[in-house]
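Of the protein chains in this complex, one is absent; all others appear in place.
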Amino acid sequence: MSLLSVDGLVARHGLLEAVCGVQFRLEAGETLAIVGANGAGKTTLLRAIAGAHPIAAGTVSFRGEDVTALPAHRRTAAGLALVPEGRRLFGQMTVEENLMLGRFAGRTGSWTVERVMDAFPNLKERRRAKCSHLSGGEQQATAIGRALMTNPELLILDEVSLGLSPLIVDRVYEQIDGLVREGTTIILVEQNLSRALEVASNVICMLEGQIVLAGAAGTLSRDDVTNAYFGLGRVRAHGGTP
Amino acid sequence: MTPTGASPIAVSALDARSITRWTLASRIAVAVALPLVVAIAFGPAYLSANVIDKLTTLFIYILLAVTWNALAGYGGLISIGQQGFFGLGAYATVRLADAGLTPYPALFVGAGLIALFAYLISFPMLRLRNGELGIGLWVLAELMHLIVNLDSLVQGETGTSLIALNAFSIEARRAYTYWAALGAVAGLIILLFILLRGPVGTAIQAIRDNEEAAASVGVRVKSTRRLIFVVASLGAALAGALWLASATTFQPKAYFGVQWTAYMIFMVLVGGLGTFEGAIVGAVIFFLIEAWFGAFGVWYLIGLGTTALVFALFVPKGLWGLISSKFDLQLLPLGYRVALPSLGRSNR
Partner (left out) sequence: MIWLNQILQGTLLGGYYALIACGLSFMYSVMRIINLAHGSLAVAAAYALFVLSDTYELNPFVALVIVLPVMALVGVALQRLVLERAKRGGTLVPVLATFGLAIVLDNALFQLFGADTRSLAPYIDELSYASWQIGDGLFVGELAVMTFATAVVMLGGLQLILSRTQVGRAIRATSEDPDTVGLIGIDGRRINAIAAAIAMVTVGIAGFFLALRATFDPYAGAPQLIFAFEAAVIGGAGSLWGTLVGGIVLGVAQSIGAQISSQGFLIGGHAVFLAVLLVRLSGPLGTLTAIRLVFRRSRK
């Protein structure tokens, strides 16, 4: 049984079909990178999986249970946590308060405020600072920590490196590596191809709402991914229709 | 190589489309409305006294509905304090008549003065938004009520009456009041219509869609809102003055009561927020409901409140919204319509 299976998923923004019939499976312990150009539908796909965007058609199953109709908070309670694009922290609340909110999911596990502080030492000093006063790296660490506080089985990270300096991105990825080694299942959306291929065990490339390439990270060459990314492999994927 | 197959069709459709304001329905509506207004104007010549009085009341309701709709539906401004301008309009008339002005001109001069007052207070008040503005104007209306009560001419809640009306015979008074009400409602609708079709209307559309974006492209949000507010307050003041002319007595409590705004909200919500047709339909419905159920007293008011609540929650576009979206009907051509010949249907 797969940890997550997505079947024929369709999600819309008004009339625009942002995700058109996406299908994939994810096994426990895998790290899946979703790559694709801006507007390819990656964020909408993640939000639809997490329950933050309405699903127009198709199903999402988590641990063998159909969660398509569940609201976001029930999916989080089931062990599925999304770190949203743009972090979406509660800016008027402190780092510690943001972290403690994760307990609402009602899941038991090893994550505590202290453990998040250990994982992201840059937060220790800022524990009582309002999130709106944090640097980008500190905010990203808080957002990841907040999701970890729900003790997820599947952690979904949307563009965690967006707007961060390369040095901070390195630090964030060190932490993600650590999570991967501990066996946390992760889906991440990443603009930086080499980073995505480095950390992931599997890769999906999206174009215009569809999966145009999928496979184990080791079996795909950088060129394959680049071609799919820019739609150069599209003729093949669409069977020749212009 | 063309990027997508649909594009050439879209381009040809663009070339063939035409932009119109008038539709067949709206042409017919205006063609019918003009002779109708003329026929109504000669009403006192052939209608019974009772009908004339009823129609005068209806005109005042339409005036209230149309102006509150302009305020909320077009200006996005909620006021729970229009009874303040209603009461002040009546009070100004009493004062001007006491100073020797003939009552009928006094109605309009008084309302004009109140509009000036509305302009002045709009500077602080319109900085409030939504519910805050609503109650803020309510407080203002309460304050005006209390201050008017201090005037020795009014004698507190005992009130006074527009004695100067005694100079006219009952028949003449009835006809003059009727014409004044008809003139006021027609004049105000035409004024709003011209405003909303011109640059102000375009600005209002833009503000309604996205205030910040409108401001960023140079739409003068504040002055546009202010203009709507002043015109709406003028309408409420006229309505109050006309109510005084038909009732002759001025008891502050009856004029400054919040129920006037409740009636306005009811009419606009039931008819349809944001359209002229809706406001007029709402006024007619309210007029009929009052005629049929007004005798039920408290139950009638409970019914009004429940209806307003249900419409706000479940039919936010009101009855006219239901009708117009079902039949794609617009009688007063305010917006622009794009006619796509290939589709045979048009959108606003």
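The chains carry the letters A and B, assigned in the order they are written, with residues numbered from 1 in each.
Quick note on the criterion: contacts are C-beta pairs under 8 Å (C-beta built on N, C-alpha and C of every residue); 3 or more make two chains touch, one makes a residue touch a chain.
Not measured: the values here are computed from a predicted model.
Participant: Which listed residue, B:A31, B:L309 or B:L322, touches the chain dropped from view?
Facilitator: B:L309
Participant: Of the residues A:A37, A:M93 or A:V199, which one touches the chain left out of the display?
Facilitator: Among A:A37, A:M93 or A:V199, only A:M93 touches the chain that is not shown.
Participant: Which listed residue (A:G8, A:G29 or A:P71) would be found touching the missing chain in the intact complex?
Facilitator: Touches the omitted chain: A:P71.
Participant: Among A:V6, A:L32 or A:A105, which residue is in touch with the absent chain?
Facilitator: A:A105
Participant: Which of B:A29, B:L55 or B:I265 sits in contact with the chain that's absent?
Facilitator: Here the residue in touch with the unshown chain is B:I265.
Participant: Which parts of subunit B face the unshown chain closely enough to count as touching?
Facilitator: 72, 76, 78, 80, 120, 123-125, 127-132, 134-136, 138-140, 142-143, 146-147, 149-150, 258, 262, 265, 269, 273, 298-299, 301-302, 304-309, 312-313, 316
Participant: Footprint of the hidden chain on subunit A, which residues?
Facilitator: 50-52, 71-73, 76-77, 81-82, 84, 88, 90-93, 97-98, 100-107, 146-147, 149-150
We take it that only the chains that are shown with their structure count from here on.
Participant: How many angstrom between the C-alpha centroids of subunit B and subunit A?
Facilitator: Distance between chain centres: 52 Å.
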